[in-house]
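The other protein chains are all here in position, but one chain of the complex has been omitted.
Labels run A, B and C following the written order; every chain starts at residue 1.
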Amino acid sequence: MSAIGAQDLSALIQAMAERVAAEREALNRLDAALGDGDHGTSISTAFAVAVEEIEALEQPSLNAIWLATAKALMNRMGGASGAIFGTFFLKGVATLRDADRLHKDAMGALLAAGLEGVKARGKAGVGDKTMVDALAPAVAAFGAADEFASAWRAAAAAARTGAESTRDQVARQGRAKFLGERAIGQQDPGATTIALMFEASHLWWKENKQ
Amino acid sequence: MSAIGAQDLSALIQAMAERVAAEREALNRLDAALGDGDHGTSISTAFAVAVEEIEALEQPSLNAIWLATAKALMNRMGGASGAIFGTFFLKGVATLRDADRLHKDAMGALLAAGLEGVKARGKAGVGDKTMVDALAPAVAAFGAADEFASAWRAAAAAARTGAESTRDQVARQGRAKFLGERAIGQQDPGATTIALMFEASHLWWKENKQ
Amino acid sequence: MTARVHKLINRPENLVDEMLEGFCAAHSDIVRLVDKRLVMRAQPKAPGKVGLIIGCGSGHEPAMTGWIGEGLFDVNIAGEIFAAPGPALMVQGIRAADNGGGVLICVSHHAGDLLNAELALELCEAEGIDNVDMVLLYDDISSAPKGREPERRGTAGLFFVWKLLGAFCEGDGDLAAAKALAEKVRDNTRSLAMSLSSCASPVTGEVMFEMAPGEMEIGMGLHGEVGMGRQKALGADETIDLMLPPLLEDLPFQAGDEVLVLLNNSGSLTLMELFVLYRRAAAKLAEAEISVYRSWIGPYATTQEMAGFALSLCRVDEQMKALWDAPANGAYMKQL
Partner (left out) sequence: MTARVHKLINRPENLVDEMLEGFCAAHSDIVRLVDKRLVMRAQPKAPGKVGLIIGCGSGHEPAMTGWIGEGLFDVNIAGEIFAAPGPALMVQGIRAADNGGGVLICVSHHAGDLLNAELALELCEAEGIDNVDMVLLYDDISSAPKGREPERRGTAGLFFVWKLLGAFCEGDGDLAAAKALAEKVRDNTRSLAMSLSSCASPVTGEVMFEMAPGEMEIGMGLHGEVGMGRQKALGADETIDLMLPPLLEDLPFQAGDEVLVLLNNSGSLTLMELFVLYRRAAAKLAEAEISVYRSWIGPYATTQEMAGFALSLCRVDEQMKALWDAPANGAYMKQL
């Protein structure tokens, strides 16, 4: 049975970092329509810091890797989104304890804890035009699958569909909230980032663990 | 031999007042191109006050009428132009002493004293794109004529020609100074007012004293 | 047109650092800069007094760096343009403001400011820093209806809280008393803003939102958040006549009340206009038999060069009046 070890986890974070960096300008453009146009820059800078911090870890345990990512996102993004994306990682840390390998269900629990943390922190539910619209279905799809490969595939697809669903929504959280009806027709940048993160994970899994 | 008495002088001021009031918007438009667009409003308001103050005079001597006009222009226009137009009247007052009638030469001396005052106060000469471009030739033409009728006619014509000559000039005084080359092509509003004042005087003379 | 988008900055990514360097160099008698993003008093408060901190996005100058100093805040943690700083910086600020009397984190209600303050409190707990508390502040009546006040945004009216709380924390009150005072001022404060124009983001160099000349919007937030919709721009007296009644009703402010008044300039409104607006507000308050104890008119919290203002009222009692009159010496808030 396949599992994720510390080296895998840091490679996974790195894959996410590369993917958001590649989409940096596209994410900025999405945010320009709904917010202040910096989402791509913020998230890619913060992920790059996460990768550096992980590389610098003396004891790169699963726990330490996930926490380093949480801190980089919280402290380097700033604003509400830094707190939200940071919380996603931070709230998973407790589920890891001293584990040195993650099986599919543990990974699912990690993601689910993150989702719960995000919802509690940001008060956004599905339909509020935030990253939760991508994250919630992705976590559900991951949990419902039997093993890693189909879990990542289903999660990536669900995240993408969720992100696209934000186009028709009026925002109830985040800066876009203040646009009212003017937000309709635009895809939420944070939700798009979640889709990119799950797509990158799925791809990484396919290329390295299948 | 014809002469100007106190009643005539106040009628003359009133004729000027009516003429600038009629051209108020045209003067504002000229000033909008070169300055701050208020010349028509300022000069017509101030002349209207002069007329009121003259009507309120208990002893409407030549001297008192000319001084009241000076004060109204100085205090109601404000700015550099109030000081300039006010000075034109103020500096004539001394030439009047206790006279109760003005013959043509005395009227010429009154105007000439005003011109000298304006030049000393405002440091503008002919060619600087100010009211001096209309006033100086008008005063010279008035002085060169033999009697009132031809003096007013020549002065009015000279003032108009002088005002029109300002179109080709760059301003060296007044707000338009700060426009540099951009002032070329626009007629100076203050010079235009001087032309209106002399034209009104000429017309009044023709209709009332000829 | 009077538009501009070009800003006199260097590279946007260095903007906040460079501006804080410039600010702290200009006011080295009042503040010092620590670790690029912490602006703190040049002379710390006496030991045992409650420390006051606020973390917030930049781009609203003179808020909040201009309010560090005697009788005001101890530390400001400056985030990026319009983005609250992250929790690690907040914790650093908490440590810096701690004089042994505990630290109160003041949060002007915006999602980022609140979430990061919450995270910072969690970090403090994890790190064993106690005697830290947070107070959530809001005043903008346009952002949530009466009865749902805690959902409202924090805007210019919070300057009443900053001034009174700053004065209070020079005294002997403890952390709980400081928090209670902040809540008391908040609960007596109401604000409503309006704007005539958009402004350009110094980060993107683009206009932040579209607004046609001749339009106005009542209720616009500090970052251009939508208010109560666009309408034709009105004259000064008409604008006050539109904005004052809902403000008065909301608290409500009543005959016999004494108030502080703030007209906050969002950026490029002229003081000339603010004085004309104040004239009408003062006349209308007098009509309602509400007396003005003191007033402030000027740029307190700006939104870049947005042309607009906020009208804020704070009902005061004797304690609050005395706190108001206490000396203050921030770079942009001076009370003799």
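Please note the rule applied: a residue touches a chain if its C-beta (ideal position, glycine included) is under 8 Å from a C-beta of that chain, and two chains touch if they have at least 3 such contacts.
Remember, it's a predicted structure, so these values are computed and weren't measured experimentally.
Shown chains touched by the hidden one, complex as a whole: B, C. Interface note for the absent chain: among C:Ala88, C:Ala144, C:Ala282 or C:Ala326, the touching residue is C:Ala282.
Within the whole complex, the absent chain has one touching residue among B:Ile84, B:Leu115, B:Ala151 or B:Ala200, and that is B:Ile84.
Considering the complete assembly, subunit B touches the hidden chain via residues 32, 36-38, 42, 71, 74-84, 86-87, 90, 121-122, 173-175, 177-180, 182. What subunit C contributes to its contact with the hidden chain is residues 1-10, 15, 18-23, 25-26, 58-59, 61-62, 66, 196-200, 202, 207, 213-214, 216, 233, 235-237, 239, 261, 267-280, 282, 295, 297-299, 302, 304-307, 309, 327, 329, 332, 334-336.
Throughout what follows, only the chains that are shown with their structure count from here on.
Contact topology of the protein chains: irregular, matching none of line, ring, star or complete. Most remote chain with respect to subunit C, judged by CA-atom centres, is B.
Subunit A and subunit B have CA centres that are 79 Å apart. Of all residues in subunit C, none touches two or more other chains. The set of subunit B residues touching two or more other chains is empty.
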